[in-house]
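A single protein chain has been omitted; all remaining protein chains appear in their positions.
And then chain A:
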Amino acid sequence: MAAPMLRLCCPGRRWALACIDGCSRHRRGAPNGCTSSRRRGQSSVAQQPFITAQKPRKGEHEWAAVVGLEIHAQISSKSKLFSGSQVHFAAPPNSLVSFFDASLPGTLPVLNRRCVEAAVMTGLALNCRINKKSLFDRKHYFYADLPAGYQITQQRLPIAVNGSLVYSFCAGKNRSQVINKTARVKQIQLEQDSGKSLHDDLRSQTLIDLNRADYEIQRQINELENGGEILNETRSFDSKLGCTIPMRDKEGKQDYRFMPEPNLPPLLLYDTESLPAGADPQQVIDIDRIREQLPELPSVTREKLVQQYGMLPEHSFTLLNEVGLLEFFQNVMKETRAEPKKVTSWVLNTLLGFLKQQNLAVSESPVTPSALAELLNLLDRKAISSSAAKQVFEELWRNEGKTPAQIVSEKKLELMQDQEALEQLCHAVMEGHPQVVMDVKKGNPRAINKLIGLVRKATLSRADPTVIKEILEKKLAS
């Protein structure tokens, strides 16, 4: 299931805010229902009130923009919501999966158990009240990819209502300030997917262009201030004109002629308390059992990362926002002695940087967690320098099947372990460059870097500059 994470396209953007009385329709903090109609075939996003303070325009009302979002998330299950399938309630395998979807006359919808479980799980994860009884309805309209002429949805009484999603985003300088917000979730409903699949993308991230919303917000403000009314309609954004335009050429809005779906009885869910005695577990869904099976929620995971590894909160976000990245990180942690901070840095900066450059998903990374762990181990015991490590990483990225150790060996990247040899080299360089030595002794702070550079060159970059510096300083001091 896609986990939409909102990104501010323009972090510094502010929205006009109305906190004043006068406009009863736009009261602060209270989304007044979904104001966006879903455009067919469009993916949509989570519900969000956006309110930030701003100076009111001269002499006029302050307006609060309330943006409601509708998200369509495709449930990952073997078959569609109503086709009837092997995961259906205690039924033998059914061979008519496609007949219903083709809307052949005489076929009937059969509720998919897995989908119901997914919806309950989602509802629980979003702090919703799960309706123990929910209903199915038909929503009628004619469209080429809606063969039945109606879509089965839950309009009257959906499966879950009144939830919330606490989310955070990083703001401020260096994005180090974490701001928490709560979005209200009005309802979750099970619905037949009438359009084609929208999310082929592995990473399933949904970005919303809030700039475009701004055009519409401005249009509505203007309309209202001139005494006009806002029609409930579907509009699209015309990038050439730089404004929103109505989509339908018909007058008024579409009447979907909602009607209860007569072929699906009310969906009844139970919890441990209300579960009828002797109920066949194949036939019923127990909300409490599903709650037990809920995976750890992101906020909990992030908190754990911060506590366990001393990770910066903003890093925990990044780790969780990239599909598979957390797992990658944890796998590396398992196999390395390196400090968490180091691992974090390598994963978030180096690995992620490389991935992004080539637009790859974590799962497509040519560098495996084991490989990175091995590399970090080499670094940790100072077998190689950090610049060497970067080189190794680049080699690993080429995915020629070599291990870090092999690459280090081939490219002769090992740090010199022989302390004595290094000391001799230092000594030799000092001998060979008396002028520079003099500069150092005179107090020139940059002179020592020259010496370090010379030694490094002599070692073919196989000595740790920090160690070189230590040795030189010791020698110079004596």
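The working rule: a contact is a pair of C-beta atoms (placed from the backbone, for glycine too) under 8 Å apart; a residue touches a chain by one contact, two chains touch by 3 or more; residues count from 1.
Simple rule for what comes next: contacts and distances are computed from a predicted model.
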Per UniProt, and picking from "beta-aspartyl-peptidase", "Exoribonuclease phosphorolytic domain-containing protein", "Ubiquitin-related modifier 1" or "Glutamyl-tRNA(Gln) amidotransferase subunit A, mitochondrial", the hidden chain is "Glutamyl-tRNA(Gln) amidotransferase subunit A, mitochondrial"
Of the candidates A:Glu229, A:Asp255 or A:Glu431, the residue in contact with the absent chain is A:Asp255
Of A:Ala183, A:Cys243, A:Leu264 or A:Ala383, the residue touching the omitted chain is A:Leu264
Missing-chain contacts on chain A, rising order, are 84, 88-92, 94, 96, 99, 102-111, 138, 140, 142, 144, 147-150, 255, 257-259, 262-265, 283
